[in-house]
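The complex appears here minus one protein chain, its other protein chains still in place.
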Amino acid sequence: MIAGVIGATGYAGAEVVRLLAGHPQVTGLVLGSVSFEGDRMENQYLNFQTAVSASLESPAKVIEKSGVVFAALPHGAGESYAQAAVKAGVSFIDLSADYRFDDDEDTFTAWYGIPYRFPALRARSVYGLPEMNRAKIRARAKEGPVIIGNPGCYPTGASLGAIPALVKGIAGEGAIIIDAASGVTGGGRELSRSFHYAECADSVGPYKTGSHRHTPEIARNFQMAAGRPVPVIFTPHLAPMNRGILSTIYMPLADPWRVFSGTPGAVRPPNAAVEEQAAHIRDMYAAYYRDEPFIRILPPGAAAASGRVRQSNFCDISIHLDQAGSTLIVVTAIDNMMKGAAGQAVQNMNIILGYGEKEGLEHIPALF
Amino acid sequence: MIAGVIGATGYAGAEVVRLLAGHPQVTGLVLGSVSFEGDRMENQYLNFQTAVSASLESPAKVIEKSGVVFAALPHGAGESYAQAAVKAGVSFIDLSADYRFDDDEDTFTAWYGIPYRFPALRARSVYGLPEMNRAKIRARAKEGPVIIGNPGCYPTGASLGAIPALVKGIAGEGAIIIDAASGVTGGGRELSRSFHYAECADSVGPYKTGSHRHTPEIARNFQMAAGRPVPVIFTPHLAPMNRGILSTIYMPLADPWRVFSGTPGAVRPPNAAVEEQAAHIRDMYAAYYRDEPFIRILPPGAAAASGRVRQSNFCDISIHLDQAGSTLIVVTAIDNMMKGAAGQAVQNMNIILGYGEKEGLEHIPALF
Amino acid sequence: MIAGVIGATGYAGAEVVRLLAGHPQVTGLVLGSVSFEGDRMENQYLNFQTAVSASLESPAKVIEKSGVVFAALPHGAGESYAQAAVKAGVSFIDLSADYRFDDDEDTFTAWYGIPYRFPALRARSVYGLPEMNRAKIRARAKEGPVIIGNPGCYPTGASLGAIPALVKGIAGEGAIIIDAASGVTGGGRELSRSFHYAECADSVGPYKTGSHRHTPEIARNFQMAAGRPVPVIFTPHLAPMNRGILSTIYMPLADPWRVFSGTPGAVRPPNAAVEEQAAHIRDMYAAYYRDEPFIRILPPGAAAASGRVRQSNFCDISIHLDQAGSTLIVVTAIDNMMKGAAGQAVQNMNIILGYGEKEGLEHIPALF
Partner (left out) sequence: MIAGVIGATGYAGAEVVRLLAGHPQVTGLVLGSVSFEGDRMENQYLNFQTAVSASLESPAKVIEKSGVVFAALPHGAGESYAQAAVKAGVSFIDLSADYRFDDDEDTFTAWYGIPYRFPALRARSVYGLPEMNRAKIRARAKEGPVIIGNPGCYPTGASLGAIPALVKGIAGEGAIIIDAASGVTGGGRELSRSFHYAECADSVGPYKTGSHRHTPEIARNFQMAAGRPVPVIFTPHLAPMNRGILSTIYMPLADPWRVFSGTPGAVRPPNAAVEEQAAHIRDMYAAYYRDEPFIRILPPGAAAASGRVRQSNFCDISIHLDQAGSTLIVVTAIDNMMKGAAGQAVQNMNIILGYGEKEGLEHIPALF
C-alpha cells in the first residue's frame, strides 16, 4: 500500500508521516506540501534523517500515486483534494474540521466562517471516532472511497470520557463542563507569540474561554450518545508541555445515581459511599469499553495524566466523584498528536482498509 | 523590627525569609528549624549566599528574639508555638491550616484528622485573606497579639475569583466548580515520587479529585460571601511549572444575569450579547476591587495566566462567559508561593503592624 | 525467546522492559525486582497498563526462566546473578559498570570503590559498544554465554563522537575536553534533592566537575581507538529535560589537519577555509560509519540536538571547527535511556542472538 500525505510538513502531517513510515502495511510514502514543494521531508525535519526519505510533491501528484490519502491542511483548504481523491477512487482521511459535521453545514459555517464548497461529498464522509462510529466507518468503506472527518483533539478526549455516562444514563440533566489542558503542539508549526518559548513556558492559562470552536463538535457527539441535546461548557488551557490533552469532565449525576440526597455539590468529607459508587461506575466504563484496543480504564486510586500516554494512541480514563456524590468527574488523557490527530487518522486507515486496528500504533508509552 | 520564621527551610518558609530579607521595615531575621537546627540558612539554600546570613535556631529562641513570628510547619505542628508567641505578646502568622477554620473544629478535624490542642487560641486568631477580612484583621490586631490563619493557596485563588460574584448576587444557585492547576512547589521540599522531575515534567494530571482538603476552606469563604451555603466542587491538577496557581471557576449565573433564556449551557456561536454581559460583570469586579493593591482585573480579550504573576503578590482575574451566556467563568492567576503563601503572610504582617500594605511586596512580575 | 530483566522497576530496567515488550523476537518476559517482588510491573508503571502484564519475581526465578537476562542494578549488585546466568548457560547483559573495564580491576576499584567478586567472569565478558566492538561481541557469543558490559551513557556519546577522529589521526596530541549535558532520567528513579522538580527545572548546572566516574571509561575507549593514552577532561551537566545526552567534544587537530598555522584557537572571523575542512572531516566520519544503522552524520549547517533523537536508538553527530581551524568540535546527541542504556542493551542482545541489529529499535524520533 502506497500512502500519501498532503500537508506533510505541518506538525500533524509530520506525525502521520512518522507513523506511516513505521507501519507494517505501508510499502511506500508520497508526501505533498504546497509551501515546501521541491524540498525534501528530511530537511524540514532533521529528526527524520535516514528514517524517512521523500521529496515534497504537489497535492495532485500525491493523489495520483497513492492508495490512500491523508490531508493535514487548514480548515477549508482540502475540499478540492477530497473531491479529486474520491474521483480517483481513493479514500481521503481529513484531519481538518471540514468533514466533522456531516451535512450540518449551518453549524460548521457558524463556527468556521466558511461554507461547504462540495456539499455532495458529505454523502461519502463519516465522522471518524472509531469508538463511536466504527460500524458506520466500515459500512461506508464497503461502498467505495470514503472521506474520514478525523475528530478534533479536544472532542476526542471529551467524547471518550463522556459517552458511556451519556449512553448509560449515568449523566443527568444539566450542563457538562469540560476543562481541558493541551500541550503546545496543538498550536501547530506556524510561528506565533502564544507558542514562543519564553511566553508559554512555566505558565498555564486558558484561551478562547467559553467560545472555542471544538465546542459544537463536542456537543454533537454528546447529543448522539445521549439521544438528547446536551449543554456543554468547554474551556481549553495551554500547558507547558509538548504533547498531550488532559480533560476533566464534570457531569451531574442522574438522580438514581446520586449517592446522597440534598444539594448537589454540598461539601462533605471524603467517604466510602462515594468511593463505592465511583467503583461501580468505573466497572460500567470498563465493560462499555471492553473490546476497545486503545481505551484504558485506570484502577481506583489512580488518575489519568497526559505524560503516561505520550507518543501512544491510548486514551486513559479515570473515574471520580465529588465528595457529595452528585457529580461524576471523568478525567481523560490522550496524546493530542496521536489519538488526538495522527494516531486516530491511522486507526481510521486501518479500519477502512481492513488492517488490524492496532497495526502501526503499538508504541508503548514510556513514563518520561 | 526583628522578624522570626519557624520552619524556615521548607519552601514556604524560605520564601518568607526571602521576602523579609528584602523588606524595608525588617531590621533583622531570626530563623528556626527543627530538622536543621545548628546549620546555616545559606547552606540549605545556596541561592541565598551573601544575601541572607543566619544560623538555624530552635523555635523557642525564635519566639524569644522576634517582634513577629511566622510559622511554616506541617498542620498541627505549630499550635504550641502559637501559644508561646501569644504568651510572649508576639503576633503569630501561621501558614498551616491550623487557624483557617476559626472555631469550627469539627470541619477542621473531619478533613485534617487532628483536634484543636489549644481551642482558646481561636479567640485571638483571624482568617488572613485581606481582601475579605482586612477590617477584622486590623480590629483583632488592635486588641493585642494576633494569630493569622494564612489562607491555603487554592482557597486564595478560588475565593478572590468568586467573592464579588457571590456578594453581588451575580452567581446563582447551583454548584460552583473550581478546576485549578498548581506548580510543583505546592508539594513542598519533601521528596516524593510525585515531584521527582521525570515523573511530573511534560505532563498534566489531577490529584485528590473531588476530595482535596482545601475544599471546605473554599466553601467556607464562599458561604461568607454569599450569605448562604454554596456547593463546591474542586479539582486540583499538577502542572509542569515551578510556581503558580491557575483557577478556572465556573459559576451558574443568577437568573437576572443570564443573557438568554433557555437551557443553561446550550451551545451557541460566540456572540456580542455575551461579550457585553461579560464587560458589564468585568466592570463590577473592577469596582469591587478598586482599592485592592494586589488585584488586577484584566482587560477584555485577555485571559489570566500564571506566568504573568510569577514572583509577585498579584492576583490576576479575567472574566468570561460561556457562549450561551448562562455561566460565569472567572479565571484567576496567583503565584502559589506569594499570594498563595509567603507573600500573603507578609501582607498580613504589614496590616497587623501598620506598615504600608505593599511594603516588601513591590516586585513587578517579568513575563518570563 | 523468553527475555528476563532483573532490576525491572528502575528507570533503565523499565525502559528495557518497554523495548522487549515491543520486540518482534521476544515471545515472553520475566521480570525481577528485589524491592518490589510480588507486586506487578504495571502497578509500578501505570503507563504500562494493558501493554505489559507481569508479576515481579526473584532474580533467581528470572534466570531460571529466561533465554537471555538483562540486569539494571546498582554497581556491584549483579555479579552473583551474572555468575548464575553463565552457569545456567544464559547470556547476561549488564547495564551497571561492573563489566565495562574487562580485566582492569585496578581502575574499576579506584573509581567505584569495590573489587571484582568473581574475577573469572571477565573471561566471558565483553564491552558492549557495538560500533567499536561488534566483531568481538559476536566472537565471544559464539563461544557460549556471554556477559555484556553495557557502556555508560556519557561514554557512549563521547566515544561515538571521538573514535573516528582518533582512529584516523585527525585528533592530535593534547587533552580532549568533553562537555556534556544530560536529562534528569540519568539520575534514576531513586528520590533525591537533585532531581526534585523545583530544584532542577529551569536551570542548568554541572556536577562532579572534573571527577565523574565515567571519565576512565571514556579514556579507555579513546586509548583503544588512538592506540595511545589520551588525556581526557570531562564535565557532565544536568539539563531540565527528561531524556537525552548532548556531548560537545573538543579535540585539538593533528598538525596536518590544521587549517592555519599560528596559535591554535586564535580568534578569526568565520571563513570558508574552515568550512571546507569541516566538510572534509564530515565526509570522513560519514565514510567511517557508513554501515552503522544507528549513527547519523548531520549535513553542513545542522547541529546535533538531543530532542531530535528522543526515544530512538540513534546517535546524531555534527562536525564543526573553531574559526581558527585548530580544534575539531564534534557534537553528539543520544537518548540517554536508549543508545545510552536500554536501547544499546537490546542492540547487544540482537547481536548476540543473531537477530537483525535494528529489530525492536526501529522507533523513528518525533521532533517533539
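A, B and C are the chain letters, set down in written order, and residue numbers restart from 1 in every chain.
Operating definition for what follows: a contact is a pair of C-beta atoms (placed from the backbone, for glycine too) under 8 Å apart; a residue touches a chain by one contact, two chains touch by 3 or more.
This structure is a prediction, so every number in the text was calculated from the model and none was measured.
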| item | value |
| --- | --- |
| Contacts of the hidden chain among displayed chains | A, B, C |
| Omitted-chain contact residue, chosen from A:200, A:232, A:331 or A:351 | A:200 |
| Hidden-chain contact residue, picked from the options B:1, B:224, B:254 or B:302 | B:302 |
| Contact with the hidden chain (one of C:37, C:64, C:104 or C:179) | C:179 |
| Sites on chain C contacted by the missing partner chain, in the whole complex | 110-111, 174-177, 179, 181, 183, 198-207, 209-211, 215-216, 219, 229, 231-233, 235, 237, 239-244, 246, 248, 250, 263-267, 269-270, 274, 303-308, 310, 318, 320-324, 326-327, 329, 331, 333, 367-368 |
| Residues in chain B touching the chain absent from view | 11, 14-15, 18, 21-22, 43, 45-52, 185, 201-202, 242-243, 296, 298-299, 302, 307-309, 311, 314, 316, 337, 362-368 |
| Missing-chain contacts mapped onto chain A | 11, 184-185, 189, 191-193, 195-198, 200-202, 240-242 |
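Just so we're on the same page, only the chains that are shown with their structure count from here on.
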| item | value |
| --- | --- |
| Chain whose Cα centroid lies at the greatest distance from that of chain C | B |
| Chain centroid nearest the full-protein CA centroid | A |
| Centre-of-Cα separation between chain C and chain B, whole angstrom | 46 |
| Mean-CA-position distance for chain B and chain A (Å) | 36 |
| Residues of chain C engaged with two or more neighbouring chains | 11, 185, 201-202, 242 |
